[in-house]
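I have a structure I would like to understand better, so I am pasting it below and will then ask my questions one at a time.
With one protein chain withheld, the remaining protein chains of the complex are depicted in position.
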Amino acid sequence: MIPDRGLTNTVLYLDGVSKTFDGFRAINNLALTLEHGEMRAIIGPNGAGKTTMMDIITGKTKPDEGDVYFDGTTDLTTLDEASIANLGIGRKFQKPTVFESHTVADNIRLALKDERGPWSALFGARNRIAPERIEHILEIVRLIDHHERLAADLSHGQKQWLEIGMLLAQDPKLLLVDEPVAGMTDAETADTARLLREIARDHSVVVVEHDMAFVRDLDCKVTVLHEGSVLAEGTIDAVSSNERVIEVYLGR
Amino acid sequence: MSGAGTNSMGRRPLLLSLIDGKGWIFLAVVAAAAVLVPLLNLAVPEGSAFHVPTYVVALLGKYLCYALLALALDLVWGYCGILSLGHGAFFALGGYAMGMYLMRQIGPRGVYANPLLPDFMVFLNWKELPWYWHGFDSFPFAALMVLLVPGLLALVFGWLAFRSRVTGVYLSIMTQAMTFALLLAFFRNDMGFGGNNGLTDFKDILGFNVQAQTTRCALFVATAIALVLGYLVARYMVTSTYGKVLVAIRDAESRTRFLGYRVETYKVVAFVVSAMMAGVAGALYVPQVGIINPSEFSPANSIEAVIWVAVGGRGTLVGAALGAVLVNFGKTYLTGALPEIWLFALGLLFVVVTLFLPKGIVGLLTQKRQQRQEISPRDESLAAEAGIGEAGAVEGGKA
Amino acid sequence: QETIKVGILHSLSGTMAISETTLKDVMLMLIEEQNKKGGVLGKKLEAVVVDPASNWPLFAEKARELITKDKVSVVFGCWTSVSRKSVLPVFKELNSILFYPVQYEGEESERNVFYTGAAPNQQAIPAVDYLMKDEGVKRWVLAGTDYVYPRTTNKILEAYLKSKGVAAEDIMINYTPFGHSDWQTIVADIKKFGSAGKKTAVVSTINGDANVPFYKELGNQGIKATDIPVVAFSVGEEELAGLDTKPLVGHLAAWNYFESIKTPANEAFIKAWHDFTKNPKRVTNDPMEAHYIGFNMWVKAVEKAKSTDPDKVIAALPGTKQDNLTGGTSEMLANHHITKPVYIGEIEADGQFDVVWKTTELIPGAAWSPFLEGSKDLKADWVELKCGNFNTKTNKCGGASN
Amino acid sequence: MLNVEAIDLYYGASQALRGVSLQAQIGQVTSVLGRNGVGKTSLMRAIVGQQPIARGAVVWNGENISKLAPYDRARRGIAVVPQGREIFPLLSVKENLETGFAPLPAKQRFVPPEIFELFPVLKDMLGRRGGDLSGGQQQQLAIGRALVTRPRLLVLDEPTEGIQPSIIKQIGHAIDTLRKGGQMAIVLVEQYFEFARDLCDTYAVMDRGQVVLAGTRAGMVEADVRQRLSV
Partner (left out) sequence: MVRLFALVLLLVGAFAGRPACAQDLDAALAKLAGASGYAEIDAGVAALAATGSPDALPIIEALGEGRLYVDPQSGVLVLKTADGRTVDAKSGAAVSANAAQLAAVRVNNRVRRAIESSMGALRLVAKDSAVRAAAADAVFKARDPAALPAIDRALARETDAGVKQKLTEAQAAARLMDGATGDADKIAAVAVVSKRGDQDALSLLGAAGAQASPAVKPAIESATATIQSRLALLENVQNVWYGISLGSVLLLAAIGLAITFGVMGIINMAHGEMVMLGAYTTYVVQEASRIYAPGLFGWTLPVAVPLAFLIAGLVGVLIERTVIRYLYGRPLETLLATWGISLILQQAVRSVFGPTNREVGAPSYMSGSFDVFGLSITYGRMWIVLFSLVVFLGLLAVLRGTSFGLKMRAVTQNRRMASSMGIRTPWIDTFAFGLGSGIAGIAGVALAQIDNVSPNLGQGYIIDSFLVVVFGGVGNLWGTLVAALTLGVANKLLEPFAGAVLGKILLLIFIILFIQRRPRGLFAQKGRAVEA
């Protein structure tokens, strides 16, 4: 089914999406739309399907049914990971995954927005990337002192930062950020919120977090997922006073 | 604090950024050999202490061919994590292409004096030259085939396998199956490649007698040049961003995809280039050893090539070449000096190298920079790459 | 003291070690014995052993090493045809001498090589003759490993059988890969082929390791020699040592030598062998005898030439005679093959062969087979014609330029 | 009680811990705080034996266990919830829990029902492969798995990472209960300051591989600590 005209203005459009793993419904008739330039926080109990939803958007998992459209027209379910990434969808994983035998700087270098083909990598512009761009990003994620270290030698939290840096370097239209502040101190969390708000000015962002203070800092619309579908949607205050949300997620 | 990325590429002249310290040493050694060996063979009289006997020239030529094969293997294994247990197949195919050219050069000088058919065909009552033998009388054509045939096989095989995301041990064993299938196929006399006996009794190459001292020296020099070129190509590839992507693929293949890289094309390019290098190595090998036969396809040969790389130091290029030369020298020496027990010595060597030189010989030389702990995360990622990550479960959760 | 060096080029590891190691040992024994007799030309002989490890290019490399580095006067070595083919150019280039002790497919005669094993006419054809006449065999299975020796032998045999009036449907040809180990289907096929009402026999050119599982399967499927006899050209005492021969009694082999043949020379040889190896159970076999003959011929030729110079020795070798171990005198022919008696033996329960038939005279080895299209006009003669492949039609020495 | 005495720890040539000392009493919670990369995890690894130490000693109940392998420490009652979960991906949830039986005598080889009360989701997913769980579920599994071994020293490295708020609260209660049981010493690494503060009896703040601030909860000056934690 092709989404109607009114939706061409959405950057992300999910409707009726379901995904079953060995009989377990991880995503259940999920609908979600994201406007251009919007930031959205997604919360929900462990196992609600937040990460799975990102998997579906980025092509890692194919949904059993449902529509997933990018930019209103591009059907993401037919594309593979690389094509989706090249459309301008970037992702930070819940468990930090970086290139362990590359230096921190090279991790950023590989993520920088540019041609992705082997020819350009061999002969083209990719070999002439200005170091300033890398430095700039490392500055932001506070890894500038570590740029020569191998990513493998970073601590857990440092890897989180590096992954955020890689996402920035990619400069995608749509950022999917899975638990960016896990393992960060409160001060860093606040910084990260600021950073994301800044990015959200000219990008679309989806953030998944369990840290309510952080979500509050983000100051955006919040969607609560539960058992694979949307339980509630609205401002942080609205959802956090929702009885069901308190029951399944926030606790009393 | 000099800031990030000052050593990035493109700021320095190409060649300088291309070759590191051990690379220079390597190039110097190969170049010196390319000049000195023929000189000492041809110009110094036989009695002299400095004379290099012709058989040593042939031997060194063979080692260099192996070194090129090892280099090719290191490109895909060391940098892209493709543990090919079938690289011998590309080597052998290159060898056969050259062998076919050499066969055709024999012309009517075969034992049956048949101007068109090689001896083994006459011998098995073949009446005409099979179609795939046509064209091999021309050197340019044969040379093209030396690159094309292994390249094409690598392209088809790689495209299939990488597109389907066959990785780790699955890929390794499939490459082994490939070379094994080729081994069986080339053994078949009906295939028209001389069966088990293969191609042999060569006379001329480009009009020169293959056995002449000067030809041998020329072949040696050609091999040295090919090795240097192979090194430069490989080195260029791995130091460019392309090489960094390869390493990224090796470490975390799916993460690379999420960055928008088409992993399969990257892999196919590396695989094809590597196969072509192996093909060239095989092509140079054949006139120097004088025979090409299906046993070159045997899985054990390919495994041995992997071992050269491991002994020398995986992911270092120079190490691969060094490993190939050293192991083969060891083999030559031991099979002569300790013919009855050399396998003990060689086997022990492999065990000792793994235990005490985890990063190979080159690793030993550059070790002080990166002493590593018992289990560092990078080792685990190697495990994942070998497909061992998933190797753990005898029964899946739902079994 | 100056010595004469003798190169020994047999695989001591890898797949061929099974067969070749014994040949290395017998050469060491022969050299030791010769030295006891005072050596050759007043000099002691010195063996130089290398291991080409069943690796064909390594054979060439080691041959080169033996000749140029170790400066051996002669090399005794090789087993498989491909190893011989691999070293051939080296011997030609460096002008040295190779003694090749194993039965092979023929179709070759080189100036630098002396073939002391059987040519097809010294093994295959007599064996088929025997089966046809004595056992009344009418239907034939030609089973072999897929390589040149079986291919050629079977081509020759096929032509020969057809010339004897055997119909095409009475010949079944089957090839298997090296080291083939699962013989169920093929043995069943043979059984089926053999139950057509006509007396059937199998002519086996199955090589090396594949024989053991083949015979084990024969035994298991209950194919007895009285039903379908198998005559083999590559199964000798050494191979039988690895088998329980009781179910195989009566199957045949054709060779030019059997350990069981009782002659004083053979008994002395066997005794010397047991003493040398300090193992009274070590068996002797045909290629060992070939080395025995070859070695003694070389000694005689060197003494005749009064030099180890290859050219002189090569010239002196044709015509050299040497008593073989089974009674009879073999002679080196102008085509560098030798004359040999042919024996057919039946396998006995103790792993030996019982000779059931033998040629009345020694058969001269033929380099070129009259049954093959390409070679029937060729002739090898290194004495008169100085050519290994002289074409009697065109009166030219083919491929002489090298 | 656990006594970490002036330990140094290296990764290859780079030093991650410099003379770090720490105490943890039975029946108390000791919180370790610090920014990213200051050495908290390294300290935990030193305690449980996953990383060898170069100098100093780890003493547990009077015994110097510095040289013992991790499994021997586990047999002395030390359990760990590592950072990054480290569950066995291809073992089912049930099997993951059962790995904790190894150091136990035969009659204790069962999963204590309290674990399922704390993390009901584990009970529903016993047959699912650990690696298929969501991040937060894995974290719950990791905690449950450590509890199966009936530890007397529980080392928790950022146990709340990725867990939903309601369960974090429950984990807080659970830690409190365990402490009150008086059988167990608990070392807690946590970035979530309030959580750590509310639970701990004593605390230590680390910076650049050293302990820069330590004391009891009563004597804690929150502003000082917060300052150490910000950049």
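General observations
For clarity, chains are labelled A, B, C and D in written order, and residue numbers in each chain start from 1.
Criterion: contacts are C-beta pairs under 8 Å (C-beta built on N, C-alpha and C of every residue); 3 or more make two chains touch, one makes a residue touch a chain.
The structure displayed is predicted, hence computed values, not measured ones.
Considering B:A161, B:V245, B:V273 or B:V286, the position touching the chain not shown turns out to be B:A161 (whole complex).
If you put the hidden chain back, the residue from C:D146, C:E259, C:D286 or C:D381 that touches it is C:D146. Taking the complete complex into account, B:I303 is the one of B:A212, B:V233, B:I303 or B:I361 that touches the chain left out. Taking the whole complex into account, subunit C touches the unshown chain at residues 12-15, 17-19, 21-22, 134-135, 146, 174-177, 179-182, 184-186, 188-189, 191-192, 195-197, 209, 212-213, 216-217, 219-222, 225-226, 229, 238-239, 241-244, 246-247, 249-250, 346, 348-349, 354, 356.
Where subunit B meets the chain that is not shown, the touching residues are 83, 157, 160-161, 163-167, 169-170, 173-174, 176-178, 180-181, 184-185, 187-188, 254, 299-300, 303, 306-307, 310-311, 314, 340-341, 343-344, 346-351, 353-355, 358, 374-375, 379-380, 382-383, 386-397, 399. In the full complex, subunit D contacts the hidden chain through residues 48-50, 69-71, 73-75, 79-80, 82, 86-91, 95, 98-104, 129-132, 145, 149.
Heads up, the rule we're going with is that only the chains that are shown with their structure count from here on.
Chain centre most remote from that of subunit D: C (centre = mean of CA atoms). Comparing chain pairs B-C and A-D by the number of C-beta pairs in contact, the larger count belongs to B-C.
Distance from each chain's C-alpha mean to the overall C-alpha mean is smallest for B. With centres set at the average Cα position, the gap from subunit B to subunit D is 50 Å. If you average the Cα atoms of subunit A and of subunit D, the two centres end up 29 Å apart.
Centroid to centroid, with C-alpha atoms defining each point, subunit C and subunit D lie 75 Å apart.
Shared contact sites, meaning residues of subunit B that touch two or more other chains, fall at 376, 398. Of all residues in subunit C, none touches two or more other chains.
On the subunit B side of its complex with subunit A, the touching residues are 1, 3-6, 8-10, 236-237, 240-242, 244-245, 247-248, 250-252, 254-263, 265-266, 269, 376-378, 381, 398. The part of subunit A that touches subunit D in the complex is made up of residues 21, 24, 44-48, 50-52, 94-95, 142, 153-158, 160-161, 179, 182-188, 191, 210-212, 248-252.
Looking at the complex, you find that subunit C touches subunit B at residues 12-13, 49-53, 55-58, 60-62, 64-65, 68-69, 80-82, 85-86, 88-90, 93, 107-108, 146-148, 151-152, 155, 177-178, 372-375, 378, 388-389, 391, 394, 396, 398-402.
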